[in-house]
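Just one protein chain is left out here, and the rest sit where they should.
Each chain gets a letter, A, B and C, in the order it is written, and its residues are counted from 1.
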Amino acid sequence: MSLILFIEQILNGVQFGVMLFLMAAGLTLIFGVMGLINLAHGSLYMIGAFAAASVAGLTGSFGLALIASLAAAAAAGALIELTVIRRLYDRDHLDQVLATFALILIFSEGTRWAFGSFPLFLEIPPYLSGPVTLPGGIEYPLYRLAIIGVGLLVAAGLFALIARTRIGIQIRAGESDREMIAALGINISALYTTVFALGAALAGLAGALIGAIQSVQVGMGEPVLILAFVVIVIGGIGSIKGALVGALLVGLTDTLGRVLLPAVFSQFMAPQAASSVGASLASMSIYILMAGVLVMRPSGLFGKA
Amino acid sequence: MNLKTLAMAGALGMAACAAQAEVKVGMITTLSGGGAGLGIDVRDGFMLALEQSGRTDIEVIIEDDQRKPDIAVQLADKMIQSDKVDVMTGIIWSNLAMAVVPGAVAQGKFYLSPNAGPSALAGKGCHPNYFNVAWQNDNLHEAAGAYATDINSTNTFVLAPNYPAGQDAVTGFKRTFRGNVVGEVYTQLGQTDYAAEIARIRSSVADTVFFFLPGGMGISFLKQYADSGVKKPLIGPAFSFDQGILQAVGDAALGVKNTSQWNKDIDNPTNAAFVASFQEKYGRLPSLYASQGFDTANLLISAVESADVNDPDAFRAALEAADFKSTRGDFAFGNNHHPIQNIYVREVIKEGDVYTNKIVGTALENHADAYAPECRM
Amino acid sequence: MTSPLLDIRGLSKAFGAVQACEDVTLTLERGEIHALIGPNGAGKSTFIKQVAGNLDPDSGRIWFDGRDVTALDTVARARAGLGRTFQVSSLAMEMSVLQNVVLGALGKRGRVLRFFRDVMRDAALLEVAREALNEVGLTGVAGTRVADLSHGQRRQLEVAVALTQSPKAFLMDEPMAGLGGEGSARLTRFLDGLRHRAPILLVEHDMDAVFALADRISVLVYGRIIATGTPDAIRRDPQVRAAYLGDEALT
């Protein structure tokens, strides 16, 4: 493999990782502050994508579509937080898993009922479409570079939010000691709703950004959800830094696994068999990575023991 | 118990409850969850044909398999054991067909496949009671290989998901392709990001790309491929280019060549009437799945007209005769009960606001599948 | 003279820059109650955790019954004969009182991998369990769910579970915590008799109890033992007075 192709694949891995980070950040934030496992996070991703596709279809503006995705996902997040999720904070993980699984069923079939079974159309805006030539002669889609940019901006924004702002202080307080925030006179319900809506908005944004280069359809959220869980578990649940590192690790492992494993097997196997076996192993690679990390560090890379 | 029973008595609709149906048809198809669009099209095409026939003696029981093999098996058991159906149909996916069909035909039922055509049922595993009205799974891929050869492609890159249908697709393509396969990549089933694969295509010496990525996978790939700036022509089977999917892909699909046994512009009266009536009744253009459902129902009706379903040999002979007007024009079964048919090359175009296909050539004429010789029947 | 039953030598543990336990040496002789006292934050919990096996010391060794147990985990130390009670009641809350003591008896006898016999009909285990309940005076509530017990009853149950172990030594972390005056007095009387069965290393805040019970007292301040001696000696120790005990507490 040429160096240029290799660098391009690294970029692809980073881009995939950054996309996963947008999903994982909300998940890990919600777990860190409220101790909640939210399986319905993938549904919020889907809602973001559907909202963006609808608005883009009506107005033709990608910018408005992104705003719509943030708003719709945040609104849906706040709605389920107020009606369902807040009853789950003091439950065990089992109840949370089941209740949010039920929410997936409701959201998925509800969306199908509203939008039909066929995928929706959402395209990259003209000013972001097509490839650009990077130094070294690498041709790379501008839109993917934009996703990397947005993801890193969001990461920086989250770090700043948590380190610098009032709500960040409350979030950190909530992570370390839930009774303390009550003692500090903070309105916990409002804080929880805000954090949940923030996490939901990030998922919705991810859905809209990714919807433009993938398929906007019912069920699009669950595969990403599982990957996002892999990310936060590798990074250590509750840690934004862990989510970023985990996302990049998963993105790179998956992309490079897909590229390199078939090549490795083709050294000593027939091409079709090598490609097939390599692909099988590649789809298992991130789970092997996750199991390996957990066996070494049972609380993830940056998790609290 | 039959809450889901959709009794259908031709144009009379609900009156079917009272009618003594002579033929009971069990339709197991995918109506909810992922991939529901395909099942809905097959069902709608099938019911349209039945309605147009005006027959009151065919009762159809429709059940949703949720695309789960175990549910499909369970429904088949129910239809055979409780509803005592004579004929079964409807399954979209090969893995579900493999779960249901061998058991159903072994119990003496007829099975008419409106979509899936796994090789195991076309070759050694063929069965007198199994008829495939759509295609053997390899057919459209073979046509793609033939087309790539016709346009003098010397090097091609192939891409398919890592599961049996994907591996069969590549095998089918290679069977008719005379150039070199310079890259062969199997992706994860359900994969949504193809950046790594597109990068490999870009750096390869291929002059064409063959891909088989059904459903949402194809949408993602086409969008990302168009955006990557790689200009190598794409060739694929019709599954990534049907009416439902094209609207979600948009401009990214324009001009792409794909192979299909059917298109809405095939010039015959049956097809013209089908396209018009389907659009009128359901408010959307029919897909190839709808055409397959429509043909399946018409095949069944033609057999019911000339034979009694309780006389299996006569009914089988009536099915084999395939004396019905197909949307594809001439239609005939080979010795293994799979179609012998033309497979066309289509190009994605835009008609007004709607993305659709037009036929630009014929890839294979009167094509039979490669497994027919293995079938001893 | 025999060697001490529990012999802790030069135990040190630091968390980052904080030296929570520094060169602590302490022994527990057979038949005695040795109390460890100290102000909050003196490192008592860190010390107890190291003795019980929850925390590995940075340096130092722990000998128990003639054996170096420094490398053993909690489970192995419990099996070696260290009976522990917790500062915050640590019980199976959804189970009955009797089940909790049967669990204790089971641990000692080690036959956990029995899958088919009803454990609540095992006469040998029940005898040990009922005996322990009887000793602490909980026989009347044997069938009650632990979650429904009063705080004081849970403290008693903690002790009962430790009794079922027939340990060679008790490691008790503030057994009087949260008990009223009357409860403390009763438990004090009970522990007084217990020392002849097995010696007790007692970490306790209740000074009345400590001075009534202890044969020896060690004072832990900022992770270091500043004095060890009889209650009288400790009372008189100027360093202890200065560092920890207010004058009133000693009169």
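Quick note on the criterion: a residue touches a chain if its C-beta (ideal position, glycine included) is under 8 Å from a C-beta of that chain, and two chains touch if they have at least 3 such contacts.
The rule is simple: contacts and distances are computed from a predicted model.
J.: One chain isn't displayed here; going by UniProt, is it "NADH-quinone oxidoreductase subunit N", "ABC transmembrane type-1 domain-containing protein", "Na+/H+ antiporter subunit C" or "Amino acid/amide ABC transporter membrane protein 2, HAAT family"?
T.: Hidden chain, UniProt protein name: "Amino acid/amide ABC transporter membrane protein 2, HAAT family".
J.: Using the whole complex, pick out the displayed chains that touch the missing one.
T.: Taking every chain of the complex into account, the missing one touches A, B, C.
J.: Of C:Q50, C:Q99 or C:S218, which one is in contact with the hidden chain?
T.: Here the residue in touch with the unshown chain is C:Q99.
J.: Touching the absent chain in the whole complex: find that residue among C:R9, C:R79 or C:R224.
T.: Reading the full complex, the residue touching the unseen chain is C:R79.
J.: Just checking the interface: what residues of subunit B touch the absent partner chain?
T.: Interface with the chain not displayed, on the subunit B side: 3-4, 31-33, 36, 64, 68-70, 73-74, 77-78, 81-82, 94-95, 98-99, 102-103, 106, 118, 120, 162-165, 167, 186, 188-189.
J.: When the complex is taken as a whole, what residues of subunit A touch the one chain not shown?
T.: Answer for subunit A: residues 31, 37, 84, 87-88, 91, 93-95, 97-99, 101-106, 108-110, 112-113, 226, 229-230, 233, 237, 276-277, 279-280, 283-284, 287-288, 290-291, 294-295, 298-300, 303 touch the chain left out.
J.: Which residue numbers on subunit C touch the omitted chain?
T.: The list for subunit C reads 52, 73-76, 78-79, 84, 86, 90-96, 98-100, 102-104, 106-108, 110-120, 122, 125, 142-145, 161, 164-165.
In this section, only the chains that are shown with their structure count from here on.
J.: Line, ring, star, complete or other: which describes how these chains touch one another?
T.: Contact pattern: none of line, ring, star or complete.
J.: Select the chain whose centre, defined as the mean of its C-alpha atoms, is least distant from the mean of all protein C-alpha atoms.
T.: A
J.: Round to the nearest whole Å and give the separation of the Cα centres of subunit B and subunit C.
T.: 75
J.: Indicate the whole-number Å distance between the mean C-alpha point of subunit A and the mean C-alpha point of subunit C.
T.: Chain centroid spacing, subunit A to subunit C, equals 49 Å.
J.: As a quick test, compute the distance in whole Å between the mean CA positions of subunit A and subunit B.
T.: Roughly 35 Å separates the two chain centres.
J.: For a test of understanding, state which residues of subunit B touch subunit A in their complex under the given definition.
T.: Residues 32-34, 36-37, 40, 162, 167, 170, 184-188, 190, 192-193, 195-197, 199-200, 202-203, 215-217, 219-220, 223-224, 227-229, 244-245, 247-252 of subunit B touch subunit A in their complex.
J.: Within the complex, which stretch of subunit A touches subunit B?
T.: Residues of subunit A touching subunit B: 2, 4-5, 8-9, 12-13, 15-16, 19, 108-109, 112, 116-121, 123-124, 129-131, 139, 141, 143-144, 210, 212-220, 223-224, 255, 258-259, 262, 271-272, 275-276, 278-280, 282-283.
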